[in-house]
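The complex is shown incomplete by one protein chain, all other protein chains being positioned as in the whole.
Note that the chains take the letters A and B in the order they are written out, and that residue 1 is the start of every chain.
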Amino acid sequence: MTQVDLQRLTKIYPGGENPAVHHLSLTIPDGRVTALLGPSGCGKTTALKMVAGLIKPSAGDILFDGISVLGVPTEKREAVMAFQNHLLFPHMSVSENIGFGLKMRGVDRTAVRQRVADMLALVRLPGLEARRPYQLSGGQQQRVALARALIVEPKVLLLDEPLSNLDAHLRSEMRELILDVQQRFNLTTIFVTHDQEEAVVLADQIALLFEGQLQQYGPPQAFYDRPLSERVARFFGGVNFIPGHKRGEDIQTPLGLFQCPSAPLLDGAVLLTIRPENIQLDSHASGANGAYGRIKSSVYMGTHARFKILAEGNSPQPPVAIEVVTGAAGVNQFAVGQRVRLHLPSEKIWLVPAER
Amino acid sequence: MLFGQDIRVAKLPANQPKAQPHAWGERLKLMLMLGPALAVILFLFIGGLGLALLQSLGYLPFIGRTDLSVEAYRTILSREEFYRSLLLSLWISLASTGLATGLAVGSALVLRQHFRGRRWVMFIFQLNIPIPHLVGAVGILFLFSQSGFLARLAYLAHLIDAPGDFPALVFDRYAIGIILEYLWKSTCFMGVIVLAVMQSVGEDYEQAAQTLGANRWQRLRYVLLPLIMPGILSASILVFAFTFGAFEVPLLLGQRYPSALPVLAYRYYTDVDLNFRPEAMAVSVIISAFVTLLIFVYVRVSRGISRR
Partner (left out) sequence: MGGLLLPFLPLLLWSVSHRWYFPAIIPTEWSWRAWSYVFKANSQVLPALGYSLVIALATTLLSILIGIPAGRAMGLYRFRGQTVVRVLILAPVIVPPLAVAMGIHMVFIRYGLANTLAGVVLVHLIPVTPYVVLIMASIFANYNPEYEAQARSLGARPGQVFRYITFPAILPGIVVGGLFAFIISWSEYLLTLLIGGGQVITLPLLLFSFANSGDNALTAALSLIFIGPAIIFLVLTSRYLTGRHAAVGGGGRL
């Protein structure tokens, strides 16, 4: 139940050319799950460790509920971090691991024992008190690490790549467990990940970082539907980018004129983008917001089919490569070499600034 | 054996299956590969130990004695000189190992941090490891004898008026000079090992503990020290074993009586009276047996701990 504010948070490592984190400002709402997402080396882990107090910021401030915590040492900050490789202390039993935080606070043994048992029940591992970390499976280790973090009732829970080391089956189980305890304790949770899927399934809010700089901050859908730049769109699987010129709601492109009523950009050079699953393929129809193309290749993916199409307009310019995803049946409907009509619904079209 | 399991420096690539020789040809090939090394160990080392044991039991064919008895051990164990030497050797080993362990852990804690000049300190630590003990002993002699460098500094500071006023730190009752020499070498040796162990453990566990509320002291006490303890113990055992059996440093820096156990054994050995031979052998066998026993207990205990 703590709101975390990052204010122009900056970290420059000695000898580093560029700041690892540059002027990062975020308001992380209390009781929600927020992801710091980005490729490796983007500064997300540095940012997380600054919140934990493990790394001292070069500039900027960190506020918990409006109060700066920069002067509060890590061990008093009540921002508990659970690491990617869980880091259970190998020389301690499961119960000693979970009870560690309480022992450090001088809580008496009987109380610790009771709380440890409660936590083990919460993470659905009752009765494993005496085990050693190496006797646990990967999923069990992750749960113990979570219990160890939760037992001290932190203000903020920090998770480093919480699902990365798990196989697909365990991922969904862990995801449910994390969301379950997060909601039960109404915990402000921040986690870092390089995996956009992990961010989307777990987070209420995503902050996307490239090279230490915030690119976009908002709910997961926004990154698919309303990306702020070509890079953001590409990071979330965007593949179709058609250069164009915007005037009002009209976008003039090599493929012809498209209508886009919702785009917030100023008039001028833009990139028109649309997700491959939002383009409709047809063998004959015509109409507005459309273009013709020839199918270059197709891949059957089981649940859907993916096409690469060379689209051309009326102008003598070279054709534009467009990817389209249809239902699985599409693979029988459209053949390589076939001429098709692409329909780009105007409400699905999005514009990003043209990059120089 | 000691470090292989604790430090894990040479990691095995996961993709590389180990050959499991079954066929006779393969076993023969292995024997041939190991043959020369095993010959050195079995004939020279084990053979030497065996012959020392035999001679300690009175088997001296070159002076016509071939019947075995424990007479030499009985003589040794009834002599005050032996117990004084044993006590002295134990004192030297325990003091140097204990102090070196403390200093090494302290230095490693400092050296794992980043500070200016860290590379130079590391260089000095590594430099001292291959320096022969004999040179270290000469250095100690020049520094700590009653007319040595420190005595001169003390005179300069008006702390003493004559060499004789400076406390005896070499050839002395408490073997201070010997301990200082071992301390100097062992601190560097153990410091480098403990630092390597610390670096292989990394800082992540301590960071995890810190976010859970552990302060600096608690992180050291409950997290770092338990994690590096196997490495520290292995290194201390090596230092103890070495200092207990080493010869030239106490020979150069030690009092004549009582002398460290290995020096005592050597004195018996080089005595013109060949009847001292079995006793020399008995003392050196006792040294070897003591060290072997120590290692054995250590391996047992550490296995017990890691199995728990």
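Throughout what follows, contacts are C-beta pairs under 8 Å (C-beta built on N, C-alpha and C of every residue); 3 or more make two chains touch, one makes a residue touch a chain.
Every value quoted in this text rests on a predicted model; they were computed, and no experiment measured them.
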Let's see if you follow the contact definition: name the visible chains touching the chain that is missing.
B
Could you list which residues of chain B touch the chain missing from the display?
1-4, 7, 9-13, 16, 18-21, 27, 30, 32-38, 40-42, 44-55, 62, 107, 121, 123-128, 130-143, 147-149, 151-153, 155-156, 163, 184, 187-188, 192-193, 196, 237-238, 241-242, 244-248, 251-252, 262, 265-266, 269, 280-281, 284-285, 287-288, 291-292, 295
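Here, only the chains that are shown with their structure count from here on.
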Separation of mean Cα positions, chain B and chain A [Å, integer]:
55
Counting only contacts in the complex, chain B reaches chain A at residues 204-205, 207-215, 218, 222-223, 226-227, 308
How about chain A: which of its residues touch chain B in the complex?
49, 52-54, 73-83, 85, 87, 89-91, 100-101, 103-105, 132, 148-149, 152, 158
